[in-house]
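Removed: one protein chain of the complex. Kept in place: all other protein chains.
A and B are the chain letters, set down in written order, and residue numbers restart from 1 in every chain.
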Amino acid sequence: MRGAVSIRGAVKVYDPERSQVVALDGLDLDIAPGEFCAVVGPSGCGKTTLLNAIAGFDTLTSGSITLDGQTIAEPDRSAPPGADRIVVFQNGALFPWRSVLWNVTCGPVMQKRMGRAEATERASALLARVGMQGSDDKYPGELSGGQRRRVEIVRALMNDPSVLLLDEPFRALDALTKSVMQEYLTELLVEVPKTVFFITHDLEEAIFLGDKVVALTSRPGRIRQVVPVSLEKPRRHTVLTSPEFLAIKATLSGAIHEEARRAFVYGERELA
Amino acid sequence: MSAAPATSVNARQTVSAGHSRLVALVQGLLGLAAFFLLWWLLVDVYGVWRFRQLPKLTASVREWLSPNPTYGISLYTQEYYKHLFSSIKRVAIAFCLAVSLGILVGVLSGWSRWFRAVVFPLLEVARPIPILAWIPLVLLLAPGRETAVITLTFLAAFFITTLNTMLGIKSIDEVYFRAARSLGFSEWAILRHVVVPGALPYIFVGLQIAMAACWFSLVASEIVSGTAGLGYKIWEAYYYVQFETMTIMMVTLGICGYLSSSLVRRVGNWLMRWRGSMLKGMAR
Partner (left out) sequence: MALDVLQAAPTAAETKKGLGVRQLFNRHFNLLIGTMSVGGTLLLWQYARALGIPGLAFVDPPTAIIAASADLLQSATFWTACYKSFIRISIGFVLAQLIGIPLGLLMAANRFAFNTVFPITEILRPVPPVAWIPIAIIFWPTREMSTIFIVFLGAFWIVLLNTIGGASTIDPAYRRAALSLGSSRWHLFRYIIFPATLPSIVTGMVVGMGICWEMVVAAEMIAGDTGLGYLLWQSFEINATAQVIVCMIAIGIAGFASSALISRLARLLTPWIAER
């Protein structure tokens, strides 16, 4: 299986108007193929910076990132964004002017990996899997927030990426929809196993979804704690009250809360 | 933009919508009736103050509908349609040219920073000059009067379309470009599937204004330099004290302006069907 991500000594310094802001400060992280790595940390701790560096939207100041042994980022250079590292964005990026089916099939069709018919067939299967059958011709604007997220995750999976980069995809959803979406995601990943890099503010979400939870320090971003989660998969929401789950939560929540307080003092500004 | 309160408001609105629409219609007719009554009383009947000199309502309507108009312009005469169609032709040519060229320049400017850096300052230098102030220069430079009128009509729409296209491209959320790049879109596909549809809402706002500007600029150019057309005829009618003809031509201009801008709106709504679905979800 593909999708081994290795981050070595990642440093990112933003320099707007010569006031140096260190977003990442020597971060090392390895994600095994097929592993679900959930990253938790307060706002502005450099989570998104890290994701952007992997995705190819931004560069590192020093350090390197490799994907399956190939360098995708080194100081001031990065491989252009591509379908091997698909991102699901915080506020969603379905093209509102195209139908659900077009959105979902555009990736493989544009990359000429599938014909339109084949892509449509595969898309229908995946959409049905997340309970979105019969919405092919709708526009994203006609869907609810949760439905849009499901379509967007299907769109990402259609590209068969080596690593799936999820940038707080459920942030804008209400708590109940969020819990349903989390279950859909775990089920989908059982069917289509992928390496996942998942960013969140929500510790419970991170533990529920992750094979490993990485807690970052508030700015500058460093690794504070890495906790493996060995709960059986696919998980149901009943796991949230199990003793194992609560034990993991207990080990992490102190650190997370402390970092959040530190971030609060700076003001919770996000970096680009 | 929350969905829940919007539905309850909508439900209440639909219950009373039929009733309030009827009321609005009646009151609207009342308003129009008052307007025409006032015109009739002030001008036709009493001739108060300088209103006496304005074109009379009854005479204008009679003239417009007469098969044998006093001044040669009515719904039944060839000359009326000659002027009407020469104006429509000019607007159509100028508008189409301005739209195609304006969108092209706008998209290229949003596309390449070199193109933008070269073209944008020139546009910015030329733009503060009112379109109508271009009239003498264009008259000097254009080979014929017809070309001059079309050029002036074109200029009015061109600046607006170009700037709105540029604004439209700037308004597109960066995230769509990122998504497109991740999904392996070619540059051409990004242009076709992200840039153009994303900028369309702004482009169409621009086109609506551009259409109005076209008629505006057309009338001014026809007045000072035309040989035919609605604007030309308005001025000629003024000159020969044929005030009823003036009214007819003004009303005709109003109808043309209204129809053309509603055509642009319709085409826009059709091209942006995806927005209809989005607006439905918004509180309004």
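As a convention for this text, contacts are C-beta pairs under 8 Å (C-beta built on N, C-alpha and C of every residue); 3 or more make two chains touch, one makes a residue touch a chain.
Computed from a predicted model, the values in this text were never measured in an experiment.
Asks: Given the contact definition stated above, which residue among B:84, B:107 or B:220 touches the chain not shown here?
Replies: Hidden-chain contact among the options goes to B:220.
Asks: Looking at B:134, B:177 or B:204, which makes contact with the chain not pictured?
Replies: B:134
Asks: Can you work out which residue in B:31, B:67 or B:144 touches the chain that's missing from view?
Replies: B:31
Asks: Among the options B:99, B:157, B:200 or B:234, which residue touches the chain absent from this view?
Replies: Answering carefully, the residue with contact to the hidden chain is B:234.
Asks: List the subunit B residues touching the unshown chain?
Replies: Subunit B touches the missing chain through residues 23-24, 27-32, 34-35, 50-51, 53-55, 113-114, 116-122, 125, 128-137, 139-141, 212, 215-216, 218-220, 223-224, 230-231, 234-235, 237-238, 243, 246, 249-251, 253-258, 261.
Quick note on the criterion: only the chains that are shown with their structure count from here on.
Asks: What's the distance between the Cα centroids of subunit A and subunit B, rounded to whole Å?
Replies: 47
Asks: Under the definition above, what is the set of subunit A residues touching subunit B in their complex?
Replies: Residue list for subunit A touching subunit B: 55-57, 80-83, 85-87, 89, 91, 93, 95-98, 106-107, 110-111, 138-142, 144, 155, 159.
Asks: Help me check something: in the complex, which residues belonging to subunit B touch subunit A?
Replies: Against subunit A, the touching part of subunit B is residues 3, 173, 175-176, 178-179, 181-186, 189, 193-194, 197-198, 200, 272-275, 277-278, 280-281.
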